[in-house]
Each structure stands twice: as C-alpha cells, then as structure tokens.
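Every protein chain except one is present and positioned as in the full complex.
Entry: subunit A
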Amino acid sequence: MELSGAQILLESLRREGVDVVFGFPGGAVIDIYHQLPNYPINHVLVRHEQGAIHAADGYARASGKVGVCLVTSGPGATNTVTGIATAYMDSIPVVIFTGQVPTPLIGNDAFQEVDIVGITRSCTKHNYLVKDVTKLAHTIKEAFYLASSGRPGPVLVDIPKDVQQAVTEYKYPKTIKMRSYNPTIEPNVKQVRKVADLIAKAKKPIIYAGGGVISSNAHEELTWLARTLKIPVTATLMGLGCFPGDDPLWLGMLGMHGTFAANHAINNADLILAIGSRFDDRVTGKISEFAKKATIVHIDVDPTSIQKNVLVHVPVVSDCRAFLLALNREMAPRLDEGTATPSHDKWLAQVQEWATEHPVAYSHEGAAIKPQAVVETIYKLTKGKAIITTEVGQNQMWAAQFYRYHTPRTFLSSGGLGTMGYGFPAAIGAQMAFPDKLVIDVAGDGSIQMCIQELATAVCYGLPVKIVILNNGYLGMVRQWQELFYAKNYCATCLDVAPDFVKLAEAYGAAGYRVTDPAEVEKTLKEAFALPRTVIVDIVVDREENVYPMVPAGKPLTEMLLV
C-alpha cells in the first residue's frame, strides 16, 4: 500500500488506537490536516498550542493512554515548549507532532523555521527529525513505545512538509526493539527479599508514594501492602489518589505544604519505602535533616532518580507495580508464619495522635469566603468522584489539602514544573477522555488568565468543564511569600485589573456565576455542577488567606508554620 507521509502519520495513529488529537493547523502541517477527515480520529482545535499540549497531557494523565498533539512549525512548535517541559517533569506520556519546513530549506532561516528538535532536546525523553519518508512509520512506532515505556515522558517527532507529501510503501512495525534502550522493569529478587526483611524488623515504617505508583497502575498493590501490614502512607502531590484518602492509614501529602502528621512521621520513621517518588526539594525540606533515623528503600524505574538527592540504603530499579507484585508475593508466606512484620501499634497510635492534634485546618474567622471551605464543599458535593485539575499557586495546594482523592488519575496538577495555565486545558483533555465524568479545574484568578482562550475550545466541543476560581485578587502564592519572607512588599502580585469572569464566560458562550456570600457557595456550586455546559464559578475569597502548614524553603520538615 503506497501512502503519503501525511497518510502514514494518520494511519499509524489509527493503529496506535489514538482516538483524539489536540492540535492547531498551519502551512507546515496542512497536508496532514488535508487528510484528517478521512480517518476515524477526533481532532480538537484549541486556541493556542500551549492549550493543545496541556490538553494532550491531561488526557494522558486521566486515561493512562498516550496523549497526542499536532502543531505547525516555528511559532506553533515553540508554543508547545512549556507544555512539553510540564509533561517531562511529571513523566507523562505524550507524543508531539510538529510540522517542519521542507528539507531543502532546513537551516536556511526559512519562513516559520525553528530548530524544535534542538530547542526541546532537554525537555523531551527523546525527539526526532524525520528526513526520509521511508523512516516515518518506524519512527512513529518508536515514539509511542518510548513515550509509554520505562519512565514515561514526552517524545517529539518533527516532520518536514516534503516528507509529509512524499509517497512510499506503508508498513507499520508490530513491535520495537532498540539495542540502546532496554528499561529495567522487573526488580532484582534479592533486593525484594532484602526489603521484606527490613519490613520484618521495622517498628516505625512508612510508605512515601509518588507519581510512579500512578503511572505504573500500582495503586491496588500498594493499598494491599499498606493495609495488610498496617503501614501508614503519605504521598507527594503527584501521588495523590494512589491510596484512598479516607483510609485511617492515610496521612495526607508530605513536604512544604504537607500535613503535620506526614512530615513528623517521615522524620521519625525507621524505615521509609519510597515508591515511585524522587525526593524533590519541595518534599524533603533541608536535605541534611531529612529522615535521619530511617533506612531508606527507594524503588524507581529510572536509575537516575536513585541517589540523586538523598543517600539511599536499598536501591531498587524496577517498575513500581512489578516491584509491589514481587514484594507482596514475598510477603504472603511470611504473613502465614506471622513473621511479616512486628506490631506497629505504638507507632500507629503516635501517628494518629499527630494527625488528630494537627489536622490541616484554617481559621473560620471573618465574613469572607474561605478558599479552603470552597474546596471542602467541592469534595462534599462530588464525594471524591470528580476529576480535579488545578492551576498553580495557593489554589493548587488547597485542592491538594482539602479534597480527598480516592482513586488514581483523579488529581491532575503540574507538580514538577508548576505551570500556571495548566489546569484548564488539562481539564479539557480529561473531559475528552471521560465525557461523562465531572471535571473541575480549581483555579486562581492569575493562573486562569494564562490559557483562558481555551474557553472557546470547551464551548465549541460542548465540554461541560467547570472552572472554580478562588479569586483573591492576588498572585496569591507569591504574595504569601512576600508577606512571610519579604516584609510584605507586595510588588507585582496585586491583580487590580481583572476581567469580569462572569461576562467573560458569557462572551465565550459559557455560563458564569459569581459568589461573594459564604452562604451561597454550596448552592451555586451544586447548580453549576449540574449544568451540562462549560461553567466558570468566580468565587471571591478572603484576600490574604495563606496556605498552612508551611515549611519555609530550606528548613527541616518539622519546622512547620501552622495555622
């Protein structure tokens, strides 16, 4: 079968099972768009390429599938860089197809030419410039394989216009074998036994789970392990949802804005099982003071994550799920013998005490709406069944602290890069993956303006995404730092001039609500959630509310500022 490069791309996407592509056309991809109507692939036309890549990323996080994004050369390609870096930092599988100027023009500063492969080298797992149409099919297969295997991540494929037009015999490889890429999936048996032995001795064990548990679909195995052995669980921002948020063993998130119980537990533990987490500086606080009493076991599919920030006693290179399956299998006979683990009752009681003495809390004083209460109300109304996306800042932290996540892939947030503008397009991607689920973007009034143009996209495709703006009139998180550490010098953080978000929603054809009275919050949210339309709920909240607990940057985890 002879096909053009453009047809090869679309036919390959079909075979990869891609049902939706987020994109924006241009001269360098017009050949692909010309063929698009002939293929059973939904295309979501965004309004800015940053929206396309975030949406593909949100789709991938929510569904566990590979997200796909298609944009033109030059400015189209560069507009995706923030989103690519976002996906890279959080290890999200996306494949980005960019158009490129015709091969004879490459390197000549041609119209809309940019070296996107060079630009994205440090924020992709791998990238390609395809100069020969006979290599295109194989490259696409390889791109999907790389994006989704080992430690997942974004892969970019740059396709010149003449390659899209060239014709060749089409053959799509069934499998990919690369001599230079063989991620370790199965754990070393001896290491697994060693971990089981350590558990058998530990009096104060804790599980510290990260995004790797979610991306490897290991939540069930993790939950079984924790519940069977009664080990308390804390997680990173990226790990929220990997363990039921209403379980008595759940300590909440740890780190800079983590719970008192989680931070104290990690610092007093004698055994830390770090699973699919990478000891990010937002998690560890001052490294030299971090978990000094613990033996640290670190499981990660990516060897570079191990020993990078903290000294680890037992390194295990493995897929998280493969490891947990092996560990749980190792545990089973020990459970029968009663040698799996000593009693942790004292430890659990201590951890419980921390949790009850210092729950995440906020002051209820004053007449203004508390942003934390808004998040609590969202939880009350949805019972944890919604998909929550967030922007970045205080809104993100409150969404992490005051909503309980029970299942993986229900909390989508830019963890590693902290990208303002992520949440709304990600919500669009998640809603495309799950048309019947309630998808809510918890937003700040600053962040939402970074990709607000995607309102047109959401309305155009009838996506009933809800945007709940915790409107404090500030770039709140930066203002909080200025308040606490920079003598209240609120330089460049006051958003005096803001759009009327209700009118803005209406201008785009969405619905808009404004809430200023605490008594109206629940009623309005309920109404908004029931509307089968794109909705903005602009909630005017207490202007100078802060996120607590807080560990000041560079301080040990136990030096927490509480409410």
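The criterion applied here is as follows: a residue touches a chain if its C-beta (ideal position, glycine included) is under 8 Å from a C-beta of that chain, and two chains touch if they have at least 3 such contacts; residues count from 1.
The working rule: contacts and distances are computed from a predicted model.
Selecting from "Acetolactate synthase small subunit", "Thiamine pyrophosphate enzyme TPP-binding domain-containing protein", "Branched-chain amino acid ABC transporter permease" or "NADH-quinone oxidoreductase subunit I", the unshown chain of this assembly corresponds to "Acetolactate synthase small subunit" (UniProt protein name). The chain that is not drawn here is touched, among residues A:14, A:34, A:65 or A:126, by A:126. Taking the complete complex into account, A:304 is the one of A:108, A:288, A:304 or A:343 that touches the chain left out.
Interface residues of subunit A with the unshown chain, by the touch rule above, are 117-118, 121-122, 125-126, 129, 146, 178-181, 302-304, 307-308.
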